[in-house]
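Note that one protein chain of the assembly has been removed; the remaining protein chains are unaltered in position.
Take a look at chain A:
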Amino acid sequence: MMIKRLRKQDAIFLLISFVVFAVFQFLISERILSSFWRLNIAVICLNIILASSLNLINGITGQFSLGHAGFMAVGAYVSAVCTMFFHLPFICSILAGAAAAGVLGFCIGVPTLHLQGDYLAIATLGMGEIIRITILNIPQIGGASGMSGIPTETTFTWLFFCMIVTLFVLKNIINSNQGRACLSVRENDIAASAMGINTTEFKVFAFTVASIFAGLAGGLFSHYFGIAHPSSFTFMRSFDIMTMVVLGGLGSLSGSIIGAVILTFIAAVMQSYPEYRMIVYALLLIILMLYRPNGICGDKELVNVILGRFKKGGKNDGTVAENK
């Protein structure tokens, strides 16, 4: 009964993804979109992977991480090294990058996730910077001048496919026993442990899973642009990703998608005036805090909201009919 309904949801999700993919693939292959918009669609896909995975830590598990760019850097560099030095096929490099980021996420998560709130934010912020500066000081991988000449093997198809895999995995994790445990850690960690949940385990779990996807995004990034440069993975990128999550709504995957699309779009439009971009971001956040403090979607999923309306509408129709 229930499993059939859930499988149907999965099928609908994949179907919609395929339709969206077909539309964009058509627009891209027919060259209807300019190269500028083709680039931005790719950036949107990357940002959706980053924002939705960060949402697992910040929104679902309620831990405040500011080091996502660090894991992205690890993925970007490890995968670039794999393709350029070891001549591994593209897919293997990308997976190696994701795995390396995941392992690092696990190793960093174990000691830092005993911290809470602001302290965790500072620790993850510092950790992101440590990763970047370490890379900056390894001459074999380009040091401050970065790596260039990475084969640009990331296509729109790859990006879209990885994005859908990310969303699919995260969606199903959130709706599972493991996801509920993460939510309970966010809501009340004392009560969660009184319910038999090992809160540290699930904090580390969320952190590791999110790191894997950040690493995946990093690998796709370096193979899309053909370069990996330490300045691409500064604190500002972590902050950008976090803004997307907060704008869309902490705890809502569809919110992260909307946040990533809106902010990437703004960044694209404002490209000629980069100095004003941050002003627009800040204004957007202020307006958001005043009128929708929980983000655009709150902690609800867009689909549920629409379905809820739909159901309510149906009920109302019913009562009207009865009254008649």
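Everything that follows uses one rule, which is that a contact is a pair of C-beta atoms (placed from the backbone, for glycine too) under 8 Å apart; a residue touches a chain by one contact, two chains touch by 3 or more; residues count from 1.
Simple rule for what comes next: contacts and distances are computed from a predicted model.
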{"item": "Undepicted complex member, UniProt protein name, chosen from \"NADH-quinone oxidoreductase subunit E\", \"Branched-chain amino acid transport system ATP-binding protein\", \"tRNA modification GTPase MnmE\" or \"Cysteine desulfurase\"", "value": "\"Branched-chain amino acid transport system ATP-binding protein\""}
{"item": "Residue among A:I130, A:M195 or A:L307 touching the omitted chain", "value": "A:M195"}
{"item": "Contacting the left-out chain in the complete assembly, out of A:L33, A:I122 or A:V169", "value": "A:V169"}
{"item": "Contact footprint on chain A, counting only the chain that is left out", "value": "1-3, 6-7, 10, 168-169, 172-173, 176-181, 183-184, 187-188, 190-199, 299"}
